[in-house]
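All protein chains of the complex are present and in place, except for one that has been dropped.
Order of writing sets the labels: A and B. Residues in every chain begin at 1.
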Amino acid sequence: MASHVLLIEDEPNIAEAIRFILSRDGWQVSMRADGLGAAEAVRADRPDLVILDLMLPGCSGLEVVEAIRADPATEAVPVLMLTAKGQGRDREAAERAGVNRFMTKPFSNADILASVRELVGR
Amino acid sequence: MPFNILVLSCLAYVAFLFLVAFLAERRAAMGRIGWLRSPMIYTLSLSIYCTAWTFYGAVGYAARSGLEFVTIYLGPTLVFVGWWLLLRKLVVIGRQQRVTSIADLISSRFGKSNLLGVVVTLLAVVAATPYIALQLQSVTLSFGVFASETPEGWALPDRDSTAIWVAGGLALFTILFGTRNLDAKEQHHGVVLAIAVEAVVKLVALLAVGIFVVWGLAGGPAELFERIDASAIADWDLQPGRWAGLIFVSGAAVICLPRMFQVMIVEDGEERHMARASWAFPLYLLLMSLFIIPIAVMGLERMPEGSNPDMFMLTLPLSEGQGTLAMLAFLGGFSSATSMVIVESIALATMVSNHVVMPIWLRLRPKAAMSGDVRRIVILSRRLAIVGVLTLGYMYYRLSGGSAALAAIGLIAFVGVAQVLPVLLGGLYWRGATRLGAVAGLVTGFAVWAYTLYLPSFGPGAALSVAVFEQGLGGIGWLRPQALFGVEGMDPLLHALFWSMVLNTVAFCLVSLFTFPGPVERMQGAAFVNVFDAEAAGPQGWARGRAEPEALLVMTQRILGKEAALAVFAAEARRQGKDGYLPDATPDFVAGLERRLAGSVGAATAHAMISQIVGRATVSVEDLMAVANETAQIMEYSAELESQREELTRTARQLREANEKLTQLSVQKDAFLSQISHELRTPMTSIRAFSEILTEGDLPPEMVANYGRIIHEEAIRLTRLLDDLLDLSVLENGSVQLNLGLANLQQLIDRALASASHTRPERIFVIHRDLPSENLFVRTDADRLVQVFINLISNARKYCDAAAPELKITVRQRAGRVSVDFVDNGSGIPKQSQGIIFEKFARLTDQTRAGGAGLGLAICREVMANLGGTIGYLPGQGGAAFRVTLPLRLEQQAA
Partner (left out) sequence: MKRPRAPLFLKRGSYRKRRLRDGARMLPILGAILMLLPILWTPGETAKADTATDGIYLFAVWIGLVLVAALLAPGLADDRPGDEGEER
């Protein structure tokens, strides 16, 4: 069975690019465009990986990670965080919040695919 | 002279007055007040004291009672030459408290009591009724004189219809010029100038008739004295009681008459003007009185037995074949009557609307202060009141039969308004005077006057039955209306004056001594009595910080109008060292605002409306302590400390704000870089990802097309961002090249609306515009200005969250500057964000993605600065509202 990736990204074009790259590689991708209710969606869907944008409408990516880590049912789900800001401060904050990997936009398609495979352990 | 020529010249004269008033209003509206407010105009406007009673009635009075008529002018003379004693204080208080009428003054002094306002209003309306009837009667009589002379026998069907036409015409004129707008302060420049013109006309007319009589008929002064000695009034039959009493009552009336109060205090009260009027007005009265006796004597000598002496002014020249002179005299009389009626009904209408209609309306709809259009209600009620007052005057004229001598009617009104005098003097000079005392005094005086003078004036058997006249009320002998307490044989007028004033004053003083004033009352008492003590306005009763400034602004707009209200608030915000339109609601500011509103709707109503916002428990114990301290020494000292403290607080606030701004700027500098990074990386991410995908090939053609389109879109987005950044940097450096030219504002707005319609084209927007006001030419950089307009309209299209979105565009031109307001009906911008929306990347919620990078308003601000204008957010307009102002003609900066 295909592994399940939940993609939370508010820029529709970026979301479409990632969806295309992953689904071509055989991943099942579901998408959300805002941070509100994202943690609840993680608990309900139990994805194998969450890809999360840092700046989201509703609530920020950091808050979403904290909510995922605070819930025993979802604390083990790996999280890959994307950001267009790419400052050192943001990376530290993300790692403190429990993000497994932090990537700066723009990224190469190969990099993101490799990171996803590595985090899910395939 | 043919009667219809008379009517025509009347109409022409009224049309002329209309023009004078209109031009004065226009001049005042353009801000060129200048000589419209000069001591000379002020003095002339005071001459409405001389009504048709003076013009026609004084001659009749002199023909009946000799020199006694001068008492009516001696009283005011004494009051004016003694202006330093009383009138000066009245003028200063009137200006400080923004008094709108005598009822407002009394109500304001006694704790902004509405009850007192109603009592004084009622008294004034009832007392004015016979006076207005007198004017109608005199105009009707004067028409009658010409009608009976008409050879063709052409005459009006009856006198009543003449009176009705006159009353209707006066109501129309008064409504047109007295209630056109609700001013911040109740001033009517047009009306004042018109009555000043009328003052000149009546003086000239009276002097002309007088000169004709003395030199034309009597044959010079020496001859005249002989004729006086030979006449029926040769022996001066002075009645000591009446002589003194009438001087007193006319002096009281000149202070208390609503119309005198209107011109003396409300319209243009200034000490400088009062100083001039202190001798010029008595001089005017003297000139008006100078020829009364000669005209009366010659009238008695020349006119047939039984002719009405009240009409000698007209009949004497007519019988001597001086048609033109009679015509001039007729216009003089007409002027006297019209000016009195106009000002009197304006004054009474202000009282009725502020003290009767508004309080009732506020009680019926307590929330109306915030939601309803108060101005419309006030103006409507004033118009109805004007019609009502004139109708009452007409009815009195009908009921009293229109037969009594003019002077007799006028004196009834004088004694009526004089009832206000004890309360007025007590209020100005005695801090112990209380509200209940004032009510008791006024009601007592009013009742005694009505019973002993007003009701009997309709004649025995009309308002009071013959039995009451002869046996007293309920058969009690000492309650006979013309012999109270068994005092018989007194002149009825003197009898009424004596008892009403004595009982009035006694009731006022006694009740004041035995009652205790409320807190607001005591503060107002101190403010009135000690008005000259170094700004001792007393502590203000409004608690700190309870009022929401935005709510106050909304309410103020309902009364003063939007522009005036915004100006007041912006000025206060500047004084407090703040930007924008919303000052802190300090007690001082709220109290000042209350006084300003009181200038439009009266003290009691303004107090009630402010209370609805600030809350009722407005007076703290500390304030009361300060009031109670009679020595006021502590107050003075603490006021000094307070002012120093406020100065410090203000400086501290300015520093704090500057500091906040600096911190914000530095944070913004960091944020700016991070934002630019974000805004550049986001489109680049899509471009990179899709271009890699496309490079790998083996895609279906429709996906290639789709992904190609995305790359194109994102590249455009990137370009636009770079354009904006470049634009902003050019604008900020001031190195922008402006392309100045003349452009029609309406076309610019059209262009902007057309361009902005591409933003969210699916939204149907209702646009409200006023095309004629937009039709003006501005010299500016049209493209840049359109850029700003497009931005504002697009923002409305993007962010206005109303279900049926509307956008209102208002253009105004003032003093060489044009302002354009864009107001939508959405939920607006929250107060805490209003300060930052013009900063770069200041999208309100960081995440709102609506296309732009958040540079739009920042660019707008820079563009407007380059165009010599401003852009700002207007709070309290019921939606997001932006105001763009720019100079009408932008000159090229020296480069």
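Simple rule for what comes next: a residue touches a chain if its C-beta (ideal position, glycine included) is under 8 Å from a C-beta of that chain, and two chains touch if they have at least 3 such contacts.
Remember, predicted model here, so these are calculated numbers, not experimental data.
Q: Over the full complex, note down every shown chain the hidden chain is touching.
A: Even though it is not drawn, that chain still touches B.
Q: Return the single residue from B:R95, B:R276 or B:R375 that touches the missing chain.
A: Answer from the full complex: B:R276 touches the omitted chain.
Q: Of B:I5, B:L238, B:L673 or B:L742, which residue touches the hidden chain?
A: Residue touching the chain left out of view: B:L238.
Q: Sort through B:V14, B:L67, B:L384 or B:V502 and give me the one touching the missing partner chain.
A: Final answer for the missing-chain contact: B:L67.
Q: Write the list of chain B residues that the hidden chain touches.
A: Its contact residues with the unshown chain are 66-67, 70, 74, 77-85, 225, 228-231, 233-240, 243-244, 247, 271-272, 275-276, 278-280, 282-283, 286, 289-290, 293, 631-634, 636-637.
We adopt the following convention: only the chains that are shown with their structure count from here on.
Q: Need the CA-centroid distance for the pair chain A / chain B, whole Å please.
A: Using C-alpha averages as centres, the distance is 67 Å.
Q: Which positions of chain A touch chain B when the two form their complex?
A: Residues of chain A touching chain B: 10-11, 13-14, 16-18, 20-21, 55-58, 84-87, 104-109.
Q: Taking the touch rule as given, give the residues of chain B at its contact with chain A in the complex, in rising order.
A: Against chain A, the touching part of chain B is residues 674, 677-678, 681-682, 684-690, 692-693, 710, 713-714, 845-849.
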